[in-house]
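Complex shown without one protein chain; remaining protein chains in place.
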Amino acid sequence: MDPPLISFTNICDFAMELRLENIGHYYGDMEVLQGIDLDIPAGKIVCVVGPSGCGKSTLLRLVGGLEKPTSGRVVQMGQAPSASINPLTYVFQDFALLPWRTVEGNISLVLEDHGIKGADMEAVISDVLARTKLSDFRKALPKQLSGGMKQRVAIARALAVKPAVMLMDEPLSALDSQTRELLMDDLVDLWTREPFTAVYVTHNLGEAVRIGHSIVVLSRRPGRICEVVEINKPLEQRQLGDADLEQQQKHLWNLMRDEAKAADMELMDA
Amino acid sequence: MDPPLISFTNICDFAMELRLENIGHYYGDMEVLQGIDLDIPAGKIVCVVGPSGCGKSTLLRLVGGLEKPTSGRVVQMGQAPSASINPLTYVFQDFALLPWRTVEGNISLVLEDHGIKGADMEAVISDVLARTKLSDFRKALPKQLSGGMKQRVAIARALAVKPAVMLMDEPLSALDSQTRELLMDDLVDLWTREPFTAVYVTHNLGEAVRIGHSIVVLSRRPGRICEVVEINKPLEQRQLGDADLEQQQKHLWNLMRDEAKAADMELMDA
Amino acid sequence: PAQAADTKITVGALRFTSHSASFVAMERGYFKQEGLDVTFKFFQAAQPMAVAVASKDVDYAVTAISGGLISLAEKGAAKVIGGALQEEAGIDGQKILVSDAAFKAGVTSPAKLNGKIWAVTQAGSSFHYMGSVIAAKENAKLSFKPLQKVGPIIGALKTGQVDAWSIVPHIAKPLSKSGKVHIIGNVADYLPNYQVTVVFTSADNAANKRDTTKAFLRAFSKGAADFNAALVDKTKGDAAAEEMVKLVHKYVYVDRPYEKAARSIRNGAMRISENAALNTASVKNQLDWFKKEKLVKSSITFDTLVDGSYVEQK
Amino acid sequence: MLDSASKDDQRTVEFRGGGFAPQSKRWVGFVVFIVLISGIELGTRTGFITSLMLPRPSDVLATFVELWKSGLLWKHLIPSLSRLAVGAVIGASAGIGVGILIGLFSLARASLIPIVAAIFPIPKIALLPLFVIWFGIDEASKYALIAFGTFTPTVVAAYGAVDNVDRTLIRMGQSFSLSWFSIVTKIVLPGAMPGILSGLRVSFAIAIILLVAAEMLGAEYGIGAYILEAGSLYDLERLFVGVTILSILGVGVSAVIGLIENRLLKWRI
Partner (left out) sequence: MLDSASKDDQRTVEFRGGGFAPQSKRWVGFVVFIVLISGIELGTRTGFITSLMLPRPSDVLATFVELWKSGLLWKHLIPSLSRLAVGAVIGASAGIGVGILIGLFSLARASLIPIVAAIFPIPKIALLPLFVIWFGIDEASKYALIAFGTFTPTVVAAYGAVDNVDRTLIRMGQSFSLSWFSIVTKIVLPGAMPGILSGLRVSFAIAIILLVAAEMLGAEYGIGAYILEAGSLYDLERLFVGVTILSILGVGVSAVIGLIENRLLKWRI
């Protein structure tokens, strides 16, 4: 196989890390997050889990600068590699593809604005489509694709801007569980070939233990950090149904079960 | 605990079973199902798994009489118990609650039409709400409820008509995985206390091995039966991460992986 | 004195026989002789024509004195400069009509109109004025029903939904022939020498373009004289009358065959004032009535409405 | 984990979200109206705007006060309101009824949709002469004109609303063996309510617009008749008084429907 034309931050040369310093956030009078301190080390995937409505998505928006924290700050430490077009790049739960653009068009969208065009753009697009196994779907419209393929397009789009950190908000939860399984394999594959830095928000503890180097457990709203679980087994060695992972997962579920129950029973104000 | 006021079919006295005889179905020119022969024994949960678009939902609609099969027939064997108001009752993926009716109103909806009112209705509603742990949410509107609670209401509504067979179309796939875990426990609990007959369609193999007495694996479209896997371990003894279940799940996944991949890669016609 | 040739002016007109003076002046070259290059602008109703003069889309036009015209004069936008159509004893003038139902119920003369419904196009229209004056003279109380256009009025009259109306003879006579409507009197009996229509222009033209305005009035008067001679006084013989009808038919009832149109044109011929003379008394009466009815501001004077410097004031 | 070089290189992550959620502040609206009206007042006073082009706002107000004091306001307003009410209620009810039929039955859909589509672009004023023959020049023809005008948009809104009722809810009803009648009354109609109500907003605005056309025919009193008279007298003050009343009426009706929506559709997310 040829060396990839473009690549994630090479973590040996550059090291951009993120640090969350005492982050707190309010929506109106409602406290959503409280005193979050967290390091996101380069080349690692940090999973964030927690019950519904505890502020996971909010946290991710704060990290990427899509929202301003009420208190505290998110610090970027070290320079993003110069090749990185958009250092902090999201992958959304609902794909966020423009339905009126083809697969190719959705990727070119994020390149056009950064002055990449012609053969350069062509090269980038071909490369990311190849890496996400989408080369045959280049001219397809989103409506023709299954959910799994749509999320692959979104991932290809994120790769195209060579992110220093990927911010993934439940990237698999809109997919059915079989597709989820397939995509999880693809993500592990992508990371194994070329490690990237990521914050990965999820509800799914199975996903978290499969893909996270560390797992941050948030409490119910206002979200605080309950525990950070480190998993040392290399990603590529983790498998569906591994006993040690199952153990970790059970541990996490025991930590969270009551909170999840309470969150489920909560009545939203009319 | 008091004996329940209403109950599922008592499978000792009555035994209503369903038999699918050589079912085939077309939408226009597209063959969706082909030569399905299947028995649904009383008091058991039959899971149906298969790749996206293979006709699982269609099969369930055929079973419940919401659609007419192009060929073959669905036979009801034995009488539904006289207490059963609606022998074949669905639980839908997207809950199908009327947003303008309260929890209570959504349940009374299906009783009103069958001439149950006043104190009788009151008794039925209180009972099913108690069994699904919803008594405190009686006056809430659907918009105030989390997804898990909404599906509980839909289950309570299904219980209210004392079904002979429950037809469940991916009842948990619209929920986040933590809520799914909680609801799966609740379903197992309901079945253990009082066994019921059910056809349970799902994508999720983990769910299938946790809740199915037998698991029917469908092929890609046109859906045919590939294999029927029987799991003999009693439901109440099955646990998240049981090694034997993991084994079954891996077996199923190996059966389906390629088909799932192919289904995922399919281009829908523009 | 003829002006420098080709002063372009626009003349507003309705496709009515009563506007024939302008048509004659056009066809017989009287405008040309005065150095005026005239374009006609045709309207469906008189009211927009008044507004068009105010907005300077039209330079000269002929219409009944209406509340709208007076209001525009008050705003300094329009000015009456001469007279056109006039009721005259001995010439067939406007008729008073009643519906068949009202006629059968005993309204056989204007004296019996008390309590009846009188149709008008709009409050402040000439129909309103006529009805009001007739009612006052007969001590009758009329209620006035605005129906916007002549078409609906005829419909309402035929079906007995309104009781009475007044209209020019060439419309009144065919209507009465149908038997659904009856003529019970002449407007001229109540409004002798009623100045039905007037010539008007924008205040700017009246004040600042006196030569053009005078030239227009001269040509207009010549046309009026020809028309009166041919069809009203009938002093020129049948051939001239025939010729005049043919001329008018180029503008009026164009979509009807000549034979049908000719009858209507002849029936509709009422006198157009000689030399565009204006019956001051009638205009004053009308203005007073408008003020009394609070249709126009009470501050308006006769001189605001009329520029008396152009034509003979009777 | 970090080498010391980059330790010094610390920057807060830059904010790049927000926006694209324009907010409407009520007081800005008032300010704009006041500025606009003062501008016209000034323009007319300085002669920059002639009295032929626009009336002076203070004169319009004075005319309105006069109209009120003379008691004529009510004499004009009450018949108009009753025409609006009767006409709009007839037109909207018929429209909702027909719309629901179209939404439920193939035969109704196939036969009525083309007719409604053909009727839609017909200007109602063109039919005035016919309405006079059919309904006379009294109230009936005014009701009919307003009803006719509100009918077509209501039909379109109503069948659109029925079409948009979530089909899974209907399948749910069938799966519980509810009767056809129950499904229609308990699922289809409540589900179509939001669409129907928002259609009524447009229909009632059209009813108000048609008031003038309706009162062209033999109305002595009524806001429309008042406007027509003012127009024919070229009395801009009165014309604007009338137009303002209609405008306030329209905003008022829309606000009332908003209130009804808030009450009736509390269940919406």
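Chains here go by letter, A, B, C and D, matching the order in which they are written, and residues are numbered from 1 within each.
Everything below uses one rule, namely that contacts are C-beta pairs under 8 Å (C-beta built on N, C-alpha and C of every residue); 3 or more make two chains touch, one makes a residue touch a chain.
Just so you know, these numbers come straight off a predicted model, no measurement behind them.
Enquirer: Per the definition of touch given earlier, which of C:K32, C:K112 or C:K149 contacts the omitted chain?
Expert: Here the residue in touch with the unshown chain is C:K149.
Enquirer: So which of A:V75, A:L109 or A:C226 would be touching the chain we can't see?
Expert: A:L109
Enquirer: Just one of D:V13, D:L67, D:A92 or D:L210 touches the chain that is missing; which is it?
Expert: In the full complex, the listed residue that touches the missing chain is D:L210.
Enquirer: Could you tell me which of D:A110, D:A140 or D:V256 touches the chain that is not displayed?
Expert: Considering all chains, including the one not shown, the answer is D:A110.
Enquirer: Residue by residue, what part of subunit A touches the chain that was omitted?
Expert: Against the missing chain, subunit A presents residues 64, 66, 86, 88-90, 92, 94, 96, 98-101, 109-110, 112-114, 141-143, 157, 161, 167.
Enquirer: In the full complex, which bits of subunit C touch the chain not displayed? Write them out.
Expert: Those residues of subunit C that touch the unshown chain are 41-44, 47-49, 51-52, 54-58, 68, 149-152, 154-155.
Enquirer: Mind pulling the subunit D residues that touch the left-out chain?
Expert: On the side of subunit D, residues 16-17, 19-25, 28-29, 31-33, 36, 52-54, 102-111, 113-115, 117-130, 133-134, 167, 170-171, 174-175, 177, 180, 183, 188, 205, 208-213, 224, 227-228, 231, 234, 236, 239, 242-243, 246-247, 249-251, 253-254 touch the unshown chain.
Note that only the chains that are shown with their structure count from here on.
Enquirer: Per the centroid of Cα atoms for each chain, what is the distance between subunit B and subunit C, given in Å?
Expert: Chain centroid spacing, subunit B to subunit C, equals 86 Å.
Enquirer: Quick one: which residues in subunit B touch 2 or more of the other chains?
Expert: 141, 143
Enquirer: Can you list the residues of subunit D that touch 2 or more other chains?
Expert: Within subunit D, residues 266 contact more than one other chain.
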